[in-house]
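Let's turn to chain A:
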Amino acid sequence: MTTQRTSGRRKQALAAAAVVAGLLTTAACGGGKDDGGKNGAAGFNAANNKIAQASLVKKGGELKFASTQDADSWDTTRGYYGFMWDFSRYYSRQLLTYKTQPGAAGAELTPDLATDMGQVADGGKTYTFHLRDGITWEDGKPITSKDIKYGIERAWAQDVLSGGPVYLKDVLDPDGAYKGPYKDTSADHLGLKAIDTPDDKTIVFHLPKPNSDFLQMVALTSASPVRQDKDTKSQYGLHPFSSGPYKFQSYSPGKSLVLVRNTNWKASSDPVRKAYPDKISIKFFTNANDMDQRLLAGDYDLDLAQTGMSPQGRTTALKAHKANLDNPVSGYVRYAVFPQSVKPFDNIHCRKAVLYGADHVSLQTARGGPIAGGDIGTNMLPPSVPGAEGQKYDPYEMAGANKNGNAAKAKEELKACGKPNGFSTTIAVRNNKPVEVATAESLQASLKKVGINAQIDQYDGSQTAGIIGSPSNVNKKGYGIIIMGWGPDFPSVQGYGMPLWDSSYILQSGNNNYALIKDKSIDKMFDDFVTTLDESKKTQLSTEINHKVMEGAYYLPFTFEKFINWRSSRLANVYTTNSYNGMYDFVNLGLKSSK
Partner candidate 1 sequence: MLAYLIRRLFAAAVMLVVVILAVFCIFFVFPKWAGVDIAGSFVGKQADPAAVEAVRVKLGLDDPVYSQVWEFFKGIFVGRTYAAGGDVTHCAAPCFGYSFRTQQAVWPVLTDRFPVTLGLALGAAVLWLVFGVAAGVLSALKRGSLWDRGAMVVALAGVSLPIYFTGLLSLAIFSYGLGWIDGQYVPIGDSFSGWLGGMILPWITLAFLYAAMYARITRATMLEVLGEDYIRTARAKGLTEQVVIRKHAMRSTMTPILTMLGMDLGALIGGAILTETTFSLPGLGQKVLDAIKNQDLPFILGVTLITSLAVLIANLVVDILYAVIDPRVRLA
Partner candidate 2 sequence: MTELSKSGAAVGEPTAASPAPTAFLEVRDLKVHFPTDDGLVKSVDGLSFQLEKGKTLGIVGESGSGKSVTSLGILGLHTAGQYGKRKAQISGEIWLDGTELLSADPDHVRKLRGREMAMIFQDPLSALHPYYTIGQQIVEAYRIHHDVDKKTARRRAVEMLDRVGIPQPDKRVDSYPHEFSGGMRQRAMIAMALVNNPELLIADEPTTALDVTVQAQILDLIRDLQKEFGSAVIIITHDLGVVAELADDILVMYAGRCVERGPAEKVFYEPRHPYTWGLLGSMPRLDREQQDRLIPVKGSPPSLINVPSGCAFNPRCPYADVPKDNVTRTVRPELTEVGGKHWAACHMTQEQRERIWTEEIAPKL
């Protein structure tokens, strides 16, 4: 269907891209020097886990986001992208939300619509929240407990509103008794038994069994209130009705999004949101290089997606505008996973052979090196999750003695596996992620040295759920190694590892437990975690689960991912937060000038 006559010119294209990269690098160096002062950039990593230039913030102005990616949906029930959750705080409020503080403190919860953190009773099976005064919708009407219940109920209508997280649904109604508000025959469509709204100011949750992360789930964007008369069902994402300080002015998918002040929002009712700018806009680009150049030129303030700059933009920025950059840990772990259904990965020794045979430094390099890629991953728990030990826990010495691979140990494991001469397998990798393809090639090269011959199969990345998410397909295709990455939905081992490691999460389609881990001891620890309300016990369980997973050698971690993110010199009150995996906390960003 493409009509321009440029097909089949890959080599030319690569050469051309290299030349352009060079030109762009030099072209963009015309900018003035950043002095780090009042009007300049705050400095390298100045906003990484700390607040940069908080005192310079002025009310007013237009905060300009740029992005090459639109949200999966702006519907609070349906969005699942990290940046969507971060951005949604502009126009949606929840009972609880994350503290607007940098780093680890930002992952802590604080009351938002609720007056306090809620009363827990009945051994963690009942939660009661009272609503603040003065909380309003964009048309000035008060936000009621029924609006919150309705907003949560929408997640039950998966047939209409697919895509969002379903933690609350699984926790409140594990048997799926409720069919969702659209099939609800009660007059008010509020038939979900697990939530009571005795009055407009009170909401009570009844859990069939306790869940230690319940408050985290209440803080998710998908627990935002939605008003029934404003629910346009599947089209709600085109214009969500605002409960926050900003409301949708215009939205054209893939083109632009503009938020303006919600004049009915009262600052006195909201202890969290500062609402500095008058206007917030997103412009969508199709060319990542172009977007990065616009960021460098100061036309836009930051990247909405917060997943790092393009290689060319990064090179230029690191050279000429380092003071505008932050290098946070993203919360993602990048890894390879071994489905146990594909021989010989049913044998732990063959899995270990891969772990020892891999060259971890070259994998890190393929991911982008220590700054743009991240530190060598030594275990599966991201540093932002409580209980994580980072590189201190390195059972296979991936960042230590074996960082360039240990062929001798790999051979030993192969012998133990009964494959002394190695074996053949297939690496599955998404075709739309060049970095992942590069990683697969790197892995292929180092495995060859120990006698493991791996073929690379690039599959359609947009079909992930149907291809590697289907265990029978994985088995059929013989995908012994799958390249993937994963980040926490909320900072806990439940919000990160449960879909990956708990045997009850093995699905026939859309599966994420690619390794098909069926370890009763791991399942037991998750059960314990979910029912434990003691924080230190939770942390300890997280650590133990992580150890158990690593001992099983189901995963070969590549990196604890890091990004290079851009912040314009116009921005004030900038900081990264663990709650959004190292992204900037959008909701309280401000500008240094109201113009």
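The criterion applied here is as follows: a contact is a pair of C-beta atoms (placed from the backbone, for glycine too) under 8 Å apart; a residue touches a chain by one contact, two chains touch by 3 or more; residues count from 1.
Here is how the candidates were picked: all candidates are chains of the complex that A comes from, given by their letters.
Because the structure is a prediction, the values reported are computed rather than measured.
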Selected neighbour of chain A [touch, this complex] from 1 or 2: 1
Of chain A, residues touching candidate 1 in the complex: 1-6, 9, 12-13, 16-17, 19-20, 23-24, 27-28, 30, 70, 72-73, 78, 80, 157-160, 162-166, 180, 182-183, 233-235, 237-238, 252-255, 284-287, 289-291, 293-294, 296-297, 299, 432, 462-467, 469-470, 473, 476, 499, 507, 509-512
